[in-house]
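The complex appears here without one of its protein chains, the remainder shown in place.
Presenting chain A:
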Amino acid sequence: MAKYGLRTIAVAYLLFLLVLPVGLIVWRTFGDGLAPFVEALTSPSALHAFRVTLEVSLWAVVANTVFGVGAALLLVRHEFPGKRLLSAFIDLPMAVSPVVVGLALILLYGRFSPVGGQLESWGIQIIFSTPGMVLATVFVALPLVVRAVVPVLEELGDEQEQAAHTLGASRFQTFLRITLPGIRSALAYGVVLCLARSLGEYGAVAVVSGRLVDQTQTLTLFVEERFQNFDQPAAFAAATALALLAVVTLLLTRLLRPKD
């Protein structure tokens, strides 16, 4: 009896917290067929938001992947004092509110700070423009690739790398031929997580982008702005598109997750 009771509690909780709300949005979006959905997502503003989101996410994913692999190798294969501290700093972004991320970047790179002012005098604008949004996205997604790759690197060991080195392979060759194939699926897992986080980031980007419609508006900002302007169909359509992306991410991570 207790078994059925617990099962009912668990399933009912998930039903009312997750399934019904998400299902309702999908149902409302497609309630009148596919045409309104397509129409809402092909408006110039929506298309622009798509482009901005993709641009920002791609840069952020590239940056975090390069950093993630490098930092993982550094943490696993190298010995140096302060390793635990570096590891803790890499995890720090997880504990910071997205809004605080935005504020922090404004304080360093905003027009009224020494650094931001100097950059602006060279014609480089960070805040209220794409570079700031990329920085914000990099910040919030920073630990994902590192944390996906580190356990696999540890498991892999370094015998093969040493063997390759002994046989005369250069560092770069060893990395391409030995290390990279070994961490391939973990790296893919980390990249997918990082991409999903980047596409869906809202708070940090809301602060640093200035939320300029048709300029720095990403898809998540589009959802909020359309909803506040009583354009429910567009907000729901964009939200559904993002939710579908999230489901695809979920399924991909299921496939790629390292089995333990």
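By definition in this document, a residue touches a chain if its C-beta (ideal position, glycine included) is under 8 Å from a C-beta of that chain, and two chains touch if they have at least 3 such contacts; residues count from 1.
Heads up, the rule we're going with is that contacts and distances are computed from a predicted model.
> Since a chain is absent, check the UniProt entry for it and pick the matching name: "Aspartate carbamoyltransferase", "Phosphonate ABC transporter ATP-binding protein", "Cytochrome bc1 complex Rieske iron-sulfur subunit" or "Sulfate transport system permease protein CysT".
"Sulfate transport system permease protein CysT"
> Consider the whole complex, including the chain that is not shown, and state which of A:L17, A:L47 or A:L212 touches that chain.
Only one of A:L17, A:L47 or A:L212 touches the chain omitted from view, namely A:L17.
> Which chain A residues touch the hidden chain?
Within chain A, the residues touching the omitted chain are 2-3, 6-7, 9-11, 13-14, 17-22, 24-25, 28, 66-67, 69-71, 73-74, 77-81, 86, 89-90, 92-109, 113, 135, 138-139, 142, 158, 161-162, 165, 170-172, 174-175, 179, 196, 199-203, 206-207, 220, 223-224, 227, 235-236, 239, 242-243, 246-247, 249-251, 253-254, 260.
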